[in-house]
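A single protein chain has been removed from this complex, and every other one stays in its place.
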Amino acid sequence: MQEQQILKNTNAEILNQFNASLLFDKKLYAQDIKGSIAHSKMLALQGIISVDDQIKIETGLLKIKGEIESNQFVWKIEDEDIHMAIENRLGQIVGGAAGRLHTARSRNDQVATDFTLYVQDKTLDIKAKLKRLIEVLVVIASKHSDTLIPGMTHLQHAQPINFGFHMLAYANMFRRDFERFGSSYERNNYSPLGSAALAGTPHNIDRFKTAELLGFYAPTNCALDSSSNRDFALEILFNIATSMMHISRLSEELILWSSYEFGFVKMSDEYATTSSIMPQKKNPDVPELLRGKTGRVYGNLIGLLTVMKGLPLAYNKDTQEDKEGVFDSVETIEISLDILTAVMETLIINKENMEKACQIGHLSATDMADYLVKNKNIPFRTAYYITKEVVSYANSINKDVSQLDINELRKSCSELSSIEDEVLRYLDLRNSMNARDSFGGTSTAQTKVQIELFENWLSCN
Amino acid sequence: MQEQQILKNTNAEILNQFNASLLFDKKLYAQDIKGSIAHSKMLALQGIISVDDQIKIETGLLKIKGEIESNQFVWKIEDEDIHMAIENRLGQIVGGAAGRLHTARSRNDQVATDFTLYVQDKTLDIKAKLKRLIEVLVVIASKHSDTLIPGMTHLQHAQPINFGFHMLAYANMFRRDFERFGSSYERNNYSPLGSAALAGTPHNIDRFKTAELLGFYAPTNCALDSSSNRDFALEILFNIATSMMHISRLSEELILWSSYEFGFVKMSDEYATTSSIMPQKKNPDVPELLRGKTGRVYGNLIGLLTVMKGLPLAYNKDTQEDKEGVFDSVETIEISLDILTAVMETLIINKENMEKACQIGHLSATDMADYLVKNKNIPFRTAYYITKEVVSYANSINKDVSQLDINELRKSCSELSSIEDEVLRYLDLRNSMNARDSFGGTSTAQTKVQIELFENWLSCN
Amino acid sequence: MQEQQILKNTNAEILNQFNASLLFDKKLYAQDIKGSIAHSKMLALQGIISVDDQIKIETGLLKIKGEIESNQFVWKIEDEDIHMAIENRLGQIVGGAAGRLHTARSRNDQVATDFTLYVQDKTLDIKAKLKRLIEVLVVIASKHSDTLIPGMTHLQHAQPINFGFHMLAYANMFRRDFERFGSSYERNNYSPLGSAALAGTPHNIDRFKTAELLGFYAPTNCALDSSSNRDFALEILFNIATSMMHISRLSEELILWSSYEFGFVKMSDEYATTSSIMPQKKNPDVPELLRGKTGRVYGNLIGLLTVMKGLPLAYNKDTQEDKEGVFDSVETIEISLDILTAVMETLIINKENMEKACQIGHLSATDMADYLVKNKNIPFRTAYYITKEVVSYANSINKDVSQLDINELRKSCSELSSIEDEVLRYLDLRNSMNARDSFGGTSTAQTKVQIELFENWLSCN
Partner (left out) sequence: MQEQQILKNTNAEILNQFNASLLFDKKLYAQDIKGSIAHSKMLALQGIISVDDQIKIETGLLKIKGEIESNQFVWKIEDEDIHMAIENRLGQIVGGAAGRLHTARSRNDQVATDFTLYVQDKTLDIKAKLKRLIEVLVVIASKHSDTLIPGMTHLQHAQPINFGFHMLAYANMFRRDFERFGSSYERNNYSPLGSAALAGTPHNIDRFKTAELLGFYAPTNCALDSSSNRDFALEILFNIATSMMHISRLSEELILWSSYEFGFVKMSDEYATTSSIMPQKKNPDVPELLRGKTGRVYGNLIGLLTVMKGLPLAYNKDTQEDKEGVFDSVETIEISLDILTAVMETLIINKENMEKACQIGHLSATDMADYLVKNKNIPFRTAYYITKEVVSYANSINKDVSQLDINELRKSCSELSSIEDEVLRYLDLRNSMNARDSFGGTSTAQTKVQIELFENWLSCN
């Protein structure tokens, strides 16, 4: 029988551990306190609690905030969640007034409010970090708008582009991310506070007032929806997933470019692990880890989508599973953006190797064909046949077509036996790059136009 | 050796089947033709092709559109994709001019343009369908703003609400979806056309003109990004996933409400399968299938996220895997919204059962406690102790507290021996519902306010 | 310039935090120590290190184990991972010998070994917990093999079954899970130790010996594969996902059955939260949380699948992202199985309500039709027409067909005006249940057969 008792105790402990969210939701302490202060102010303004009580409550909550931030707060698992932990402590500090704070509020709308505030706060943080990364990319772009690098498709050399232009591709991705976070911020900036358990409250509350105090645009419309809505959490999870996908693409390129085979960049010593015996060896650990972290944020997204599937209205305990994934994704993207920004800031760029690589793959062969068509009035098919001959000849003497001199060129194909020098201009790789001067194209001039557009955007956002 | 030959043929066939996208991407025929016409017009305006050629091209393309729509077009797997199928057919119809259409364009920006156009078209369709569903929900809400139904948490009766209010919870979800689709439409309404393979083009094109002709706001900024960007596809997949999640929640409730145990609603005969022998039995197949279809749209989202992870710039053949999932999710949400709208329009609502269910669970017990505190100046703890007694008494005579008469109430607890009749008002379920009159609350009055807000919104969107 | 310095420090700290795995991989301390002891023994047996060194190493490692388990071990983030933390501490304790432990081993095979050992250990734990849950379900089944409950399809009453049979359905699911875990255990019980970095080692090691010492069947075959293989981790993640899916189905039913509408079961007070004012209200928090936890384990599975996609051989830092998800899924399934077992053990089953529910839906109507066909030689179509009449009549007098007496039955349809009493046997719900006596069917007799099969299985596993 004693054993039975022990079993029950154990079960009770396990159950407590199973049910409690305190260990993770204590991250919401600041939002919880902020929400409670706003609620108490509104209650006092509406005459539901006394001004005196409001002052006690606010003072007590600020004291608790101080205790938490100075690590003096005593966390007890029996409190189950951050809300009870703060409420119970408030009771110790201010006595009866603490009880009045919960008037016209339920755990359901309190949780929804705290979590929305957290997501909104973090959305702004992430936007700031994305902006900082974009700034760094634009700075690199402006330094390298004339640095040749092979533009790839299928990981095969395709056309010569400039490295600045390549960086702008990522700047554009992160700018879309920035805007996506901005858009979800706008769409979700409404206050669930006052929705109560699921149906509103008989008390004469002013939800517009608490919304205003908390920086929301307005209260949400429907209490039943508000108490179990987690769209805002799904949106931040998706936005983070998309952003990490972009980070994974840049990471992949950094890893490739750091290989002996490419040799385009080196991580600065801080961001690469080295081998004690081979000082020249540098492992691109950081971009590998960034690429790997894509997994967890995808997982967190699918996790919450799974939780929400098929849940009847309104609050169900399943929803307690909404927070850890969001916390994890938020912390992952924040550190990832910081680290990536630092990596890019300190990246050592090997221009020589980049330019040398452009001389593989006859990247300007197409330009010569275009020249023949446009300037020599040679029919398309003939021009391409001629170019094929030239490529073939270049291969036979182990040169890239861009490296042929005018004599070699004249020898390469009978139709070119008296070709003028000007054709060499078209075979030149930098000219080839600069020829692509359409809006959004890779020419140095266009790249500079795009940089300016970004600089304007940065100064406005 | 002949066997070898056979093997090779087989391999070639398998390979063709493996590589070809024609079987699914032919859905893009209208967008491909639209894009090509716009491109040809711009080429003519810029003097890159002749006006005569442009007319031939446009006429030819419209002819092909007619052939496809009247099922006269001959699909050949060797064409590999919709773009080649149309291009080759155009060659047959207009000869040499067809070849000039591809000037200053590559497969990469053509695919990106077609697919963006498709996603934008479908986004508008889905918005229209969401709006129609919201309209139906609002109509139900206005008919049932006084129909009592137990508001649930944890699938347990919690507070009496009205059924109209319950419908508005879903209307709010679908409205957020509508806005989310609207926001991704805005963010992605830029034209990749003219990005060419990855770096722009040497031709003197006017990307603003093609953007305008295709209904885009402007051209995209960076060719390298544009040719491999699939953010717009991820966004529609996520938006659909979130929307299907909402549909799965309503479906879950329809299934529950259709059970013998709940008995709140019946599907109309069209939308339920019946048993030949038991005419009263109706299986809620439609909401079950709707709930089940959540799986595929979640899968499509994770599918494309997986494809895009870690892809180096720019175009990689992996990206060919972007379309089928989007087509499937789009078709799933479109038919799901149509069907759900029809189901809701024809739903048979059993008010009596809903109201009867409210009499289980002492839903107004809290209201009585509130009454004692507010009107009788009884301390909170005492009031709750009294209420507990009343609930206990009610249980003992198999009644809900809302069903007690004044004598029973007086008998239930010594402190209530001389309680006035007015307490009965607070025990009344409808009064309890109407008491929750805060903004977004369940009272009939507030429900009507919310309906009006929706009617305004519907007339503006 | 000082600011620059500060920034660098901060970056270094952030980087450390980003790279380090110590905070989570310290869970592997026991496996790491076990692996190192086995490795040292083999090295000594092969004469690669001295017996004296081996003894020092082993003693030192056991001391460290003691320190960790008594919370005396000092964790330092600079150690980066559990392997370095132990290695560095070993150096402090035994000096030079510590360095010799790492002979013929690299971090890559050490991590793979530790992680495999962890997964194998946990697989056995999970199997034991599944078995215990099955035991509890079989006990319930044996108590309730005669308790009627409506068997449902589409959440609609379909046929009368017994509650024990219903429990056995879940026992079968968990048994398949047990076997699936068993099968992955067998398939993955091979030792990667000695694979070294990726290519094996020039030292004369005996991998069969370390495999034996660690409880593995044999060493793995290919060093290059072994150092980056994570199939075993994916398998446990999938097995857990499938198991949690089964748990989510049982949880869904517990939630439904706990509702007022169903009223089939109650959670014991320990496993349900109650409301202070309404003692009869019990929220099924535990099954809701169990159902919700399905999300995170699905997410962890997709997370690791994403990490592994497209990784070139051999070790890449991405793989560091393999552990947290596995730890989380393992801990989730372990506590979930414990809690679910306790919930089922203490579940209060309301037989009366279950049996009463069977009287809704004319569950034995089909049995009557069958009787007419088999015993009265009435053609199929006629029999069904008659039954439809009977159902219709029963509805008209608000009875279930199982409740009709012989007079009512004779009145219900002209063809039955002189039907014998024996038909009533076929309308009886318990008889209807017992009629389904095919192998695996619901009859009490078959249920008992199945229970016996389970008891045999339990005694053999």
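When the chains are written out, they are named A, B and C in that same order, and each has its own residue count from 1.
As a convention for this text, a contact is a pair of C-beta atoms (placed from the backbone, for glycine too) under 8 Å apart; a residue touches a chain by one contact, two chains touch by 3 or more.
On a predicted model such as this, the values are computed, not experimentally measured, just so you know.
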Quiz prompt | Full-complex contact with the absent chain, from A:Ser36, A:Gln54, A:Gln120 or A:Thr153 | solution = A:Thr153
Practice problem: Would you mind spotting which of C:Glu80, C:Glu135, C:Glu408 or C:Asp437 touches the chain that isn't drawn? | Solution: C:Asp437
Quiz prompt | Listed residues C:Thr153, C:Asn377 or C:Ser459, member touching the removed chain | solution = C:Thr153
Exercise. Tell me which residue among B:Ser142, B:Gln320, B:Asn395 or B:Asn431 touches the hidden chain in the full complex.
Key: B:Gln320
Quiz prompt | Hidden partner chain, residues of chain C it touches | solution = 99, 104, 108, 151-155, 158-159, 161, 165-166, 168-173, 176, 179-180, 183, 187, 194-205, 207-208, 219-226, 229, 231, 234-235, 238, 241-242, 245, 248-249, 251-253, 256, 291, 294, 298, 301-302, 305-306, 308-317, 367, 370, 380, 433, 435-443, 446, 450, 453
Quiz item: For chain A, which residues touch the unseen chain?
Solution: 153-157, 255-256, 258-262, 276-285, 288, 302, 305-306, 309-310, 357, 360-362, 365-366, 369, 384, 387-388, 391-392, 395
Quiz item: Where does chain B touch the missing chain, residue by residue?
Solution: 8, 11-12, 14-15, 17-19, 270-271, 283-286, 288-289, 291-296, 298-307, 316-321, 324-325, 335-336, 338-339, 342
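Convention: only the chains that are shown with their structure count from here on.
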Exercise. Taking all residue numbers used at the chain A/chain B interface, answer same if over half belong to both copies and different if under half do.
Key: same
Quiz item: Rounded to the nearest whole Å, what is the centre-to-centre distance of chain A and chain C, using the mean of the C-alpha atoms as each centre?
Solution: 34
Self-check item: Chain centre separation in whole Å, for chain B relative to chain A (CA means)
Solution: 25
Quiz item: Can you list the residues of chain A that touch 2 or more other chains?
Solution: 291, 294, 298, 301-302, 305-306, 316-317
